[in-house]
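The complex appears here without one of its protein chains, the remainder shown in place.
Per-chain numbering from 1; labels A and B assigned in written order.
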Amino acid sequence: MRLGLVIDLDTCVGCNACAVACKQWNASGTSGPLSDYAPFGHDPSGVWFNRIRNYEIGDYPSSKTVHFPMSCMHCEDAYCVDVCPTGASYKRPEDGIVLVDPEKCMGCNYCAWACPYGARELDREEGVMKKCTLCIDRIYDTALPKEERQPACVLTCPTHARMFGDLDDPDSEVSQTVAARGGRALMPELGYRPVNQYLPPREARAVPAYDKGASLVDRVKHWVNESIAR
Amino acid sequence: MTSSALPDFEDHATQEVKYTTCYMCACRCGIKVTLEGGKIRFIQGNPRHPVNRGVLCAKGNAGIMKQTSRAKLRKPLMRKPGSERGDGEFVEISWDEALDMLTERLANIRKTDPKRLAYFTGRDQMQALTGLWAQQFGTLNWAAHGGFCSVNVAAAGLYSIGHSFWEFGDPDWDRTRYFLLWGVAEDHASNPIKLGIDKLKRHGGKFVAINPVRTGYQAVADEWVPIRPGTDALLALSMVHVLLARKLFDGEYLIRYTNATHLVVDTPGASGDGLLLRNIKGHPLVWDVERKDFADGTLPEVRPALFGEYSAPDGRPTKTVMTVLAERYLHEEYAPERAERICGIPAATIERLALEMAHVAFEEPIEIECAWTDWAGRSHDRFLGRPVSMHAMRGVSAHSNGFQTTRAIHLLQVLLGTIDVPGGHRAKPPFPRHIPPPVKPAKDVVPGEPLKAPPLGFPTAPEDLVIDDQGRPLRIDKAYSWEAPLAAHGMMHMVITNAVKGDPYSIDTLLIFMANMAWNSSMNTAKVRDLLKQKDESGEYKLPFLVVVDAFHSEMVGFADLVLPDTTYLERHDCISLLDRPISEPDAICDSIRSPVLEPDRDVRPWQEVMIELAARLGFPAFVNEDGSAKYEGYRDFIVRFQKAPGIGFLAGWRGEDGKAHLRGDPNPNQWERYVENQCFYEYRLPEHMRFYRFANRDYLDFAQDAGFNASADPIVMELYSEYLQRFRLAGQGLYDGPQPEDPAEKQRLATYFDPLPFYYKPLEMQQINEQVYDFHAITQRPPFMYHSWDSQNVWLRQIVAQNFLYMNRKRAQQMGLADDDWVWVESRNGKVRVQLKLMEGVEEHTVWTWNAIGRQPGASALEPDANEATEGFILNHIISELLPTDDEHEFSNSDPVTGQAAWYDLKVRIRKARPREKGSWPKFSVMKPLPGQEAAAKVLRYHTHAPVKLIRSLKDIFTRN
Partner (left out) sequence: MHPALSIVFFTVTAGAGYGLVVVTALVSAGIGGAQLQNGDILLSAAAGLVAVTLGLCASSLHLANPKNAWRAFSRFRTSWLSREAVLAVAFYPIALVWFVSVWLDWGAGVVAVFAFLTMILALATVFSTAMIYACLRTIPQWHTSLTPANYILLSLMIGFLGFSSVLAFGDGASGALLWSTLLSVAVAFIGKLIYYLKFSAPSGPSIATATGFKHATVRLLDVGHSAGTFLTDEFGFTVFRGALMILRILTLILAFVVPAVAVWLVIDGSGLAIVFPIALVAAYVGLLMERWLFFAEARHVVNLYHGTQRV
């Protein structure tokens, strides 16, 4: 199993629902609590696993705005796992989820240096690294209704721009969507093989302009009435 | 999926799940709340709820931080005796003291001059109750916030097509193939639009976004049309020009369902000019092309002429509405070439968009096979749909030309035959309603008595205005006066200015519920704050008593004389009613409640309960028995037992003694419990044959009458040409047979702007300032993750944005020598503010914008004085004047002349770089003092409801596996 997320850049409107859902779930989840610093003061910041960055492609007036959620890619060759000296950072063989064992982490930040995607953040209060767990504390919870055994970010996305599933299974919805839409990984040249895939914006359907030889009449006086009952 | 050896992360046995309705904004999504140890573990969307279907936005997901906010009010407060208003010095008092004080004051006002109570409510959703309360009190001076929100959009729809955007109607997301979004950032509806955009894209529809800025919804649009603010009417009407020029309109639809065939009397300069030709019964006449004679335009089987000029029996020349319309829009004034110059959009694009819509409408119609009967009893076997839809909101509404602009958009929709059809824009029950809804605003005030009509309504003639015999406004906000005749939602943004200036008169008490009028909800904020503190010669405040009701601290709270603390949305009972601002879907009639998931942990009371108690204390007839005792035990009892008309109550579900009646029925004492059992909402799905063409659908019209939505089952005829507007125009021209204004400026406004057909005009303020000097449009957008000034107090949400920037087009900025992060002065004719600049591509060259309501007064919402919102954040409100420039003494409000809608986005500014040492936002305001009992702010927050159940990796795994 190669569990991961598929994020649709064609429908992400940058609303941050997924970022806050993640923050909310994980506050009391297996990695919680997630510290917030200067919560009511100057320069408030905190530990988040999912952040939405926003880019513009091209120049005005043809520019396109792209809203870009990013969280751990659960890479196949996760270098953050290789570099960890204590073994706190690891990838599960059964489903590929990359995790941090908070009882082993010594807070050296090396894994964050190894991660191209900024997936890991240090929780200064605990001194350990934290990151997306693919909601491992939701997806296997049989006490939840089946449809809710998904990451919080996927469940909440109002434009359904996030999907979750097994990218090793060619028949899964995620695999089929990636194939159909040309999903791609970020910074593939680094070779870490991120599992999360991003769907590029769709090509707009070209709508033809109405061209049925309609006469260009500009004198209303010439217009003829049809006989139509109310 | 299974995985061995995972611990039990959640102790479900100790958790409790409750359902209620979110209130982080006005979308009213259904939420499922998991509680643990008396705290909130998780909030998620309710999968079964008709509004959001399981999804939830960032605000909804941040409910925990709202519930645990440091800004929560804890106890009733009174301004400390001897302190000045606005100093923010309070003493805590008991509820008994507070209510006794208020009751005494209100009772006195009620028995002498009820108008001296002005009760205005902000983003509340309880207007049916607050409006009823005001009506029972007997004051005209009530409205909610629509006057500064989106009354232009609402009124335009209700005076044109019988429904409108947002709560009143929706695009047919499942079937629409071409969607135009006009002037919408994160605006209502929030989650439904997001769900809809996804559906639209999945089935290959094209999405065009018309907006000066490209973020959010615009980001995912297939085509972005960067329009200059305030010019949307010209864009819409030039598309009408293109369609008319090629005869691309749905003639059948126009003939059957609109007043396009009615005959307009064409006698300029004479009374009656521009009104419709009517028979003795008052029915509009049409020209029957078969019989070649005039006929009653309300009869079926008449075959009316769409075009032509006909001499009336009495000799007066007439033209069909369609002829008048076509003549106007085919004129070069509405040609795409002119629109290009003014809107900033290439003529070729305008033409192409119009023709693309025409292609989808006429070459790709859809049909739903379904037998239905029309208003005349004729059977049809299918619903024909032209799958082009639109949505418009604040970007169109918040201009002084927003009413006519929205009417222009509706015209475009109607010409294409897309109203309430499959794939088009569909009404949501209780809409469509007759045009306009048959409610007239109250005029007469009798001390000690309720008003005979609701405070708000829909005028159809000058006789309906709320003015005295001399034509002076009777309402404190001057709504329904010659200044703003169709002010259907009131004009809350003028109350403080008018009350303090004593124009039209002074009042005694201003009661503000949930509105931050001392900050982001006022124009000219710095001045309004001063007005609140103004005293007369005897040293008394010109606004004698200010009561503020809210759940949270805000700038407004700092100015109160009396503060009544409300509960949060998770702590209260509430109802989202069909009588109010409903949550229906096009296919289903829906309403909902809020049911508390938590008990308040402080001395607060839900405002609804307090209102009902005050109503009883003050002896409102609807709230007391004959012996004067309270009729209702509290809010829930009121909601369940109150009937507006026989069988019609606040909640439509599970009515009747046995709870089996739908929509209409006797009160069910267990109704509230039934809602709670059903996850706090009620959904009544319309049968398929009643889902489309409802303005002409007999079964639906009968049903709507039975359910109490409409007073009659008559078909609803869409008005391309509004005779109601023409009546006001005639009054302005001195040709009306009834009340007319005296003041030349008022006459000119009516004569110009009450055009019975939509038209484009430059926004009022822009007509009077030097646009060479003030060369930028300055607008705001609501961020998707915050709602007005409600969320800077939210620890999670404010991390996303704690400082707002002013965004400018990069090329334009570079030409001006400006760079990212420069501090600049933004100056209007009313004042200046200092802000920090950011450059971007996706903004039209003549526009600058910022996120709404991020800047705050230091200490507001219990933020620390050095919070970025106070030191670097800003609001534009200080430089927006609430009054238009004037040469004489008559000051008109900076609003739409038809509806009085606050014209926020008419603002024009100039931008200059600040000097090197000029950094930080300006103007600066004093630091708000903490309220009594306020604890010090934590430096670190670590919210959780249970200790984390950690996942441990074995040492063996560490040593053996790579």
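Definition applied: a residue touches a chain if its C-beta (ideal position, glycine included) is under 8 Å from a C-beta of that chain, and two chains touch if they have at least 3 such contacts.
These numbers were taken from a predicted model, which means no experiment stands behind them.
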Report summary line: Contact with the hidden chain, among A:25, A:48, A:164 or A:210, goes to A:48
Requested in this report: Write down which of A:104, A:138, A:160 or A:230 is the residue touching the left-out chain.
Outcome: A:104
**Report entry** Touching residues on subunit B - with respect to the absent chain
**Finding:** 215, 798-803, 840-842, 868, 955, 958-959, 962
Query raised in the report: Which residues does subunit A use to touch the chain missing from this display?
Result: 16, 19, 38, 43-45, 47-48, 51-59, 65-66, 68, 70, 79, 81-88, 103-110, 112-118, 121-122, 124, 126-128, 184, 186-192, 198, 200
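By our rule, only the chains that are shown with their structure count from here on.
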Report task. Could you grab the centroid distance between subunit A and subunit B? Build each centroid from C-alpha atoms only and quote it in angstrom. Result -> 32
Query raised in the report: Which of the residues in subunit A come into contact with subunit B in the complex?
Result: 1, 10-17, 19-21, 23-25, 27-46, 48, 54, 56, 58-61, 63-67, 86-88, 90, 93-95, 99, 101-104, 125, 133, 136-137, 139-141, 143, 147-149, 152, 155-161, 201-202, 204-205, 207-212, 214-218, 220, 223-230
Query raised in the report: What does subunit B use to touch subunit A in their complex?
Result: 1-3, 6, 9-10, 12, 36, 41-45, 47, 52, 54-58, 60-62, 64, 70, 178, 186, 190-191, 194-195, 197-198, 201, 204-206, 214-220, 222-224, 226, 245-248, 251-252, 255-256, 289-290, 297, 299-308, 323, 326-327, 330, 351-352, 355-356, 358-360, 362-363, 376, 784-785, 793, 795-800, 802, 809-811, 840-845, 862-864, 866-868, 871, 937-946, 948-953, 955, 957-959, 961
